[in-house]
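Yeah, one chain of the complex is gone here, protein chain that is, but the others are all in their spots.
Chains here go by letter, A and B, matching the order in which they are written, and residues are numbered from 1 within each.
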Amino acid sequence: MGKSIFLGFPHMIYGGDYNPDQWLHRPDILEEDIRLMKEAHVNEVSIGIFAWKALEPEEGVYNFEWLDQVFRRMEEAGINVILATPSGARPAWMDHAHPEAMRTDSMRFKALHGERHNHCYSSPYYRKKVREMNTMLAKRYKDSPALKMWHVSNEYGGECHCEYCQAAFRKWLEKKYGSIEELNRQWWTGFWSHGFNSFEEIESPSPRGEWELHGLNLDWARFVTYQTNDFMAEEIKPLKEITPDVPVTTNFMGIYPGLDYWRMKDTVDVISWDSYPTWHNDGETLAQTAMSNAFIHDVNRSLKHQPFLLMESTPSKVNWHKVNKLKRPGVNELVSMQAVAHGSDSVQYFQWRKGQGANEKFHGAVVDHYGKADTRVFQEVAHLGQSLEKLDEVVGSDTAVDVAVIFDWNNRLAIGNLQGLSNRRDYEGVVRDHYRALWEQGLNIDVIDEEEDFSSYKLVVAPMLYMVKPGVAERLRAFAKKGGTVVFTYLTGLVNENDLCFLGGFPGDGLMELAGVWAEEIDALYESDRNSMIGLEKEYELKDICEIIHLKGAKALANYGEDFYQGQPVLTLNEYGKGRCYYIAARPDYQFLADFYKKVVKELGLAKPEFDVPEGISVTVRESKEAKFYFIMNFAEKDVNLDLGSICGVDLISGQEYSGKTCLLKTGYLVLKVEK
Amino acid sequence: MGKSIFLGFPHMIYGGDYNPDQWLHRPDILEEDIRLMKEAHVNEVSIGIFAWKALEPEEGVYNFEWLDQVFRRMEEAGINVILATPSGARPAWMDHAHPEAMRTDSMRFKALHGERHNHCYSSPYYRKKVREMNTMLAKRYKDSPALKMWHVSNEYGGECHCEYCQAAFRKWLEKKYGSIEELNRQWWTGFWSHGFNSFEEIESPSPRGEWELHGLNLDWARFVTYQTNDFMAEEIKPLKEITPDVPVTTNFMGIYPGLDYWRMKDTVDVISWDSYPTWHNDGETLAQTAMSNAFIHDVNRSLKHQPFLLMESTPSKVNWHKVNKLKRPGVNELVSMQAVAHGSDSVQYFQWRKGQGANEKFHGAVVDHYGKADTRVFQEVAHLGQSLEKLDEVVGSDTAVDVAVIFDWNNRLAIGNLQGLSNRRDYEGVVRDHYRALWEQGLNIDVIDEEEDFSSYKLVVAPMLYMVKPGVAERLRAFAKKGGTVVFTYLTGLVNENDLCFLGGFPGDGLMELAGVWAEEIDALYESDRNSMIGLEKEYELKDICEIIHLKGAKALANYGEDFYQGQPVLTLNEYGKGRCYYIAARPDYQFLADFYKKVVKELGLAKPEFDVPEGISVTVRESKEAKFYFIMNFAEKDVNLDLGSICGVDLISGQEYSGKTCLLKTGYLVLKVEK
Partner (left out) sequence: MGKSIFLGFPHMIYGGDYNPDQWLHRPDILEEDIRLMKEAHVNEVSIGIFAWKALEPEEGVYNFEWLDQVFRRMEEAGINVILATPSGARPAWMDHAHPEAMRTDSMRFKALHGERHNHCYSSPYYRKKVREMNTMLAKRYKDSPALKMWHVSNEYGGECHCEYCQAAFRKWLEKKYGSIEELNRQWWTGFWSHGFNSFEEIESPSPRGEWELHGLNLDWARFVTYQTNDFMAEEIKPLKEITPDVPVTTNFMGIYPGLDYWRMKDTVDVISWDSYPTWHNDGETLAQTAMSNAFIHDVNRSLKHQPFLLMESTPSKVNWHKVNKLKRPGVNELVSMQAVAHGSDSVQYFQWRKGQGANEKFHGAVVDHYGKADTRVFQEVAHLGQSLEKLDEVVGSDTAVDVAVIFDWNNRLAIGNLQGLSNRRDYEGVVRDHYRALWEQGLNIDVIDEEEDFSSYKLVVAPMLYMVKPGVAERLRAFAKKGGTVVFTYLTGLVNENDLCFLGGFPGDGLMELAGVWAEEIDALYESDRNSMIGLEKEYELKDICEIIHLKGAKALANYGEDFYQGQPVLTLNEYGKGRCYYIAARPDYQFLADFYKKVVKELGLAKPEFDVPEGISVTVRESKEAKFYFIMNFAEKDVNLDLGSICGVDLISGQEYSGKTCLLKTGYLVLKVEK
């Protein structure tokens, strides 16, 4: 069995956000909570999120008594505590006394008090207050046996354009570029007479000023990540000093574009994320939603290549989708298990009990305003609690992976900024299409930044690798030379890390050699336009973007079927060293990718389940030293027949042995333990 | 005959806005106006609206001569005057000398001079100026026999966020809550650490600060009504002191969401409103538009349960719809009579003569830029003038009502604020659907606030009674106990008047006992989703929102036909005391409501016309001590056959007797007087 995230707690973590500070006037309810938690098989609560006003009701006046009591109760009940620092929202007294700790927006308007997640990350006052508060919390609760983890702040995000931040940004730029001349060259400020004479002349992007200087936009976004991470590091410092053995996390927001989590991952001990897919979405199957959610789980596991926490999810519905559908019976258990299948060692909810007022009062929770356990939601939550108790063996287990899909945050930003081509660039959708073709085959997949190490994989899929950061091209070539397979698409190798075009032909920075093609022009298609890919067994549709490429060493596998570039190559293969490189010059329909990756997976002999994975079924494998755990999950919205073929294992949930043909009921799942 | 609104003028009022101040340089046109008014059978003009610059051209320099002359002319011509106070727009000199009287918006930006309806209601300077101006007007014209009514300002609306208003808001909050602790509890500020230590820390909602604290949003909206009403009361004070016998009104804007007219109604003597439906709307029948308009007429009559004024309407078209269609021949007379049918004792236009310039120059008016009487519009206006002269008996007559539909302003706001469920909540549309099912049967209907007295009704329809204010639940239970029938729908009894959820199960605050059901969960449907209601004679479609309810004493009349709550109740009936309560747990298609209310009206024996009302025909009855006046109006856009059955009456317009079978021509109407 692997290492558990909570020291000395070798079980799946089950619980979620708990806000007793909102209910201090109702001691009866606080008592009842403990009783209900046990009934729900909950073993963890995350407390203190947004509790600043409760902890420091006036400047310098502190109140920890209520929190002491919560700790006592949890200790007595044997429930673990993740203690949050309260920096996610400031009390009104603080905003009135120190308005500079509130944000300045890109229009340069100072915020008024309100909402949350809106402090200036550079404010010296706020940094001091947070340090003091975190120190007090750590000192006070360091000896509680219930304290198992720190949760700093909540869903870091957003940006501030105040003078503190401008100064920090300029300093960051100076450190990055060394000289203003180098910055001018990288940002290509000769265009529109935008050259700067000093770093002092630079301001953050603004709709009132500069908003389409791509180098500035990119560096500002990077600075926002840098400064947020720096703030987080300062939050963590006193915690680590006082409680060095308590792990620290913060709740990331999936693939939130505002922060580059790859630059923040090393600052925390454990990755956590808040998962709120639109289950039962309009015009989308449950399996499609599950695939998108799996993609984000895999990003979060890949960040540290180790188990993570599902820090928030809803047992029923959220309150911020346009249409907030109830999770259908069985769905909460199925999709919670999906998190575990992809590497989570917890299932946690926002939140335990619905608040009585304010804007999230109708967000799903374990305990409703109704207040009792005889609801469908509570009963399903309790059932899942019992199931999780059977998965101790899975805790801390690994995920073995042969294939990486590159989904790069900087590249995403740059493609977003890109002016030209088509408004139908859809980087995220394209990457997910490639991911899906592998996911449907039941492969374990890493989803990584382009700066990660490729050497442990057999296949690296790099869709729309528009931005090629220093060293990446070289490492890709080395990977292929040693036998690795690379998949490229159109829009590869156009710019460096500062969005400056490579000269001499695309794909640039030496990737032309790897791809074996030269991309001369890029045509954009209207939404209703289609081209076709011909020359393979089937004909496939092409849409959105078609690159006109020329062979420079590669061989054509398929050609365009239409338009003035009819007959020119659209799919090529280049043998390179011991490896190879595919180039897909246009956006194909999904069916092409499904067929293509089936062939590639087979050719390369990538690790996948020993049996065929029917449509709507997802398979993911975690493994310990002794065994493999096959998570076989039915997202097909109906019963599905399955032939397990040669494998034989015991379902950890039911204790029953499975092999050969079986039927997975609607929303059903198995956790088959197969001894090594 | 009832009491007339104009003292000693026992006729229907006919006229509208008249702006001679725009034409002072054209005395020939001012002369011609009088001649044309007589030709149009006009007996009233509303003057002085937006005339501040004409009355006080510079600070402290007054000019009443032109208005004296207008009064003289009207006295000579026997035309009644409604004199407006000019506060609806400020002259440029005032805005430049006193910018603080202009508004500050929610972003905290001060307005520049321009537009109208944009003064700060709290400005001490502006309140003083208005008091002085109104005093001068009242003193100067108090003895004119033409002066029949005051019209304060124009279409009050909007809000101001300046420091004067913030201070007044804080004072209002302090008075409402008594202590900051109580406010914190009601607004549930423990959420997101938002607790306040003093009222001084509170600011009005702002996109730059707080905008989703529902309690704050609601109270701010209430304060805006309070402060507007307070300003209006100050406007009225000098008028009442100097001309105590002249009634006061202001022109409301239908069901404008920005002001709660139920809190303002007692400040004026007579309700007036400006009616600008989109007649001949795209994809809507004339009858549908007429139904929506009838709904608003009924709101306005219900405000004081007495005759009101149709203060503004257009004889042809407006200038602010996206597509401004001409009223088809006959339509102006038909829809003007609809106002009278629903309780108006006037038909008034905006405006008498089209202005030569500025942005409303193409808004329909009686006299066109053309300037003569030989236009279609003028001739139709003159014809209606003659028709109205035949309705003296109707003046001041009552409307007897058995059924009330609750359409509550606070509830509307709260449902608008609500985060969660579905973006397809559509409170207004749902209420109107219920109203329509009664309107189509020809019933007189009151449309009321939930704080109104229910005791005089036999049926109270309360769709989506999400917010239940103090005492309302108790009064509803009492109403039912004594034999009344209540109709509830999904989303009933969730929050108190401050948007704080009732604990212990919905419908809360004791309404579960009345409804006999417990609503456990609320499912939201996508636009294309449908469920069905089964178990009745017909099957009906359900959409938008489906509540999962459990019987707690009620009996199920119909069940869900689909989804995981298939077979669970969707329509229930609970016997309660001598009365009963229906609960409709999902949004049905209109046909269900039509069938349902036919049954209910029949069962309860509610007062309705003695004959069948064909599709497209609307019937409303006013009554005096001696007679009933049946307004039978053809909105069907074609000739319609009608069987009057047992009733027999004289059409006041034609003087002809009607009974049995008859045909109502396209756009035709009857005003049948049936002796009691």
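For this structure, a couple of remarks:
Basically, a contact is a pair of C-beta atoms (placed from the backbone, for glycine too) under 8 Å apart; a residue touches a chain by one contact, two chains touch by 3 or more.
All values reported here derive from a predicted model rather than from experimental measurement.
In the complete complex, the residue from A:H98, A:R131, A:R185 or A:K304 that touches the missing chain is A:R185. Of the options A:G505, A:G577 or A:G668, the residue whose C-beta touches the omitted chain is A:G505. Touch with the chain that is not drawn comes from one residue among B:P10, B:G78, B:P124 or B:G371, which is B:G371.
Interface note for the absent chain: among A:D17, A:D345, A:D509 or A:D523, the touching residue is A:D523.
Although one chain is not drawn, its touching partners on chain A can still be listed: residues 107-108, 185-197, 200-203, 206, 208-215, 418-424, 495, 498-506, 518, 520-529, 564. Where chain B meets the chain that is not shown, the touching residues are 19, 21-25, 50-54, 57-58, 86, 89-93, 96, 105, 109-116, 282, 316-320, 322-326, 328-329, 354-363, 368-371, 375-377.
The rule we apply is simple: only the chains that are shown with their structure count from here on.
Between chain A and chain B the centroid-to-centroid distance comes to 50 Å (mean Cα coordinates, whole Å).
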